[in-house]
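One protein chain omitted, others in place.
Chain nomenclature is as follows: A and B, assigned in order of appearance, with residue numbering initiated at 1 for each chain independently.
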Amino acid sequence: MDFLGVPFPVFAGQLLIGLINGAFYAVLSLGLALIFGLLNIVNFAHGALYMVGAFVAFLLLDILGIGYWPALLLSPIIVGLFGMVIERFLLRPIADLDHLYGLLLTFGLALLIEGFFRQMYGVSGETYAIPSILQGGFNLGFMFLPTYRAWVIVAAIIVCGATWFLIEQTRLGATMRAAVENADLVRAFGVNVPLLVTLTYGLGVALAAFAGVLAAPIYSVNPLMGSNIIIVVFAIVVIGGLGSIKGAIISGFLLGLCEGLTRVYYPEASNIVIFVVMAIVLVVRPAGLFGKTA
Amino acid sequence: MTDTLLQTKNLQAWYGESHILHGIEFSVPKGQIVTLLGRNGAGKTTTLRSIMGLVKNRTGSVVHEGTETIKLASNQIAKRGIAYCPEERGIFSSLNVKENLQLPPVIADGGMSEERVYELFPILKTRGNSQGTKLSGGEQQMLAIARILRTGAQLLLLDEPTEGLAPVIVQQIGEIIKRLKDEGFTILLVEQNFRFAERMGDVHYVIEHGEVVDRFERAEIANNREKITGYLGV
């Protein structure tokens, strides 16, 4: 059975991998977009904190014997709290400066965090087992679908949906949206905006950590796992624009799929295709797919 | 003598290097409407923003109910019971009308219930789901006033609520402001529209170049009409 010139199982398999990568891209760029909205900085440390999320899950298991399911909740909380400390003590002092300083500072943090984990755990990486009920898979007839991979996609969609709901449908979300528009005025209504900013950074970073825990059983838990993915996510964010929650989610999944398709038809280009798309978008629609044209 | 709710002394403010307020002094008695009059660029908005803590660089004294607020952050100032309706209304485009209305958190008991707000502004009830900035100018102004009535704040700072609105709407807003006074709110009203302001205010202060240059009680207006229109250049 051939599909567009390749055997269908191959096609479907690569598409699935694309969808899984897309799930990670979506959760990561969603966090970046949240942070960007309120802090106006691009969080360079996002990839490093994704890695820390995976490591926290690994360490919880290794040291305390705490398994996957609690870790899925605990690791984002721990990393989120860590992020709030970062925001409060490192990012807030430079909040009034040019936003490029935020980029530089978080870049430094990324080096610091990755260097630390490399020093402690080397570069070879640690394995993290798939939780028992998610082992195995389904035979779909045309291909084998590993349960854990299906779960990753479902979990990412749930988390993206929940975040969307929080931002678009709740009072807290309305306050956050208002603060994105005019933080001063929201503050003059009695809202503790600095606290809101801290919480938002914590939430964005917690999303990264959640993605890290999801990734732990698929990729090895590795100090460098965040540094390459974050550059791809930056490209996605340029493509989608940082302005919208929906835009971040959709472009994350779409570009994952796009990468998967490339792996089917022109594997050599699979790791640059997203950058190529970015270049094309910059030529055709410089403000990004979901950005407002200036 | 009535109680003083808000009093400023030697209030100075800067935007970057430029010195905008040079020692504003006035007081707002409880339950009254006080207006700040002055030409464009006189410093009226800056005065309100300084009271709200939105101008970072400010000195002098702003006393609210006996407490000095000059050093407080703007959310702390708001929490004390001061509500702010900014120039150009400050309606949020990413929020619908209902969300705009519910945005300011309740900071004390005694605020209006949502039903009461809708009674005062029936138009808002039907438009709950429209994007805030899709409303007409007059409706946006109503929304901007409506949303600060729920919070329990007793002192309302209104910055040019009639700016750019049709006479009928100005009329309606005037009636609402009077009703608010009757309900016990204290109002600090910034205006350039003197004909509107004179109907509202119990006390009027004239601001020029960041200073208070004159003060009139309601009863003194009749004899000083020319002087005042001279200040305002109308």
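By definition in this document, contacts are C-beta pairs under 8 Å (C-beta built on N, C-alpha and C of every residue); 3 or more make two chains touch, one makes a residue touch a chain.
Assume contacts and distances are computed from a predicted model.
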*Any idea which of "Possible ABC transporter, permease protein", "Methylenetetrahydrofolate reductase", "4Fe-4S dicluster domain-containing protein" or "Electron transfer flavoprotein subunit beta" UniProt assigns to the chain that's been left out?*
"Possible ABC transporter, permease protein"
*asked:* Of the residues A:Tyr101, A:Phe142 or A:Tyr219, I need the one that contacts the missing chain.
replied: A:Tyr101
*Among A:Leu16, A:Ala71, A:Ala110 or A:Val193, which residue is in contact with the omitted chain in the full complex?*
A:Ala110
*If the hidden chain were put back, which of A:Phe82, A:Tyr148 or A:Phe234 would touch it?*
A:Phe234
*Please give every residue of subunit A in contact with the chain that is not shown.*
41-42, 90, 93-94, 96-101, 103-105, 107-116, 118-119, 182, 184, 227-228, 231-232, 234-235, 237-238, 268, 271-272, 275-276, 278-279, 282-283, 286
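Just so we're on the same page, only the chains that are shown with their structure count from here on.
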*What does subunit A use to touch subunit B in their complex?*
171, 174-175, 177-178, 180-182, 184-193
_In the complex with subunit A, residue positions of subunit B that touch it_ = 52-54, 73-75, 77-79, 83-84, 86, 90, 92-95, 99, 102-105, 107, 148, 151
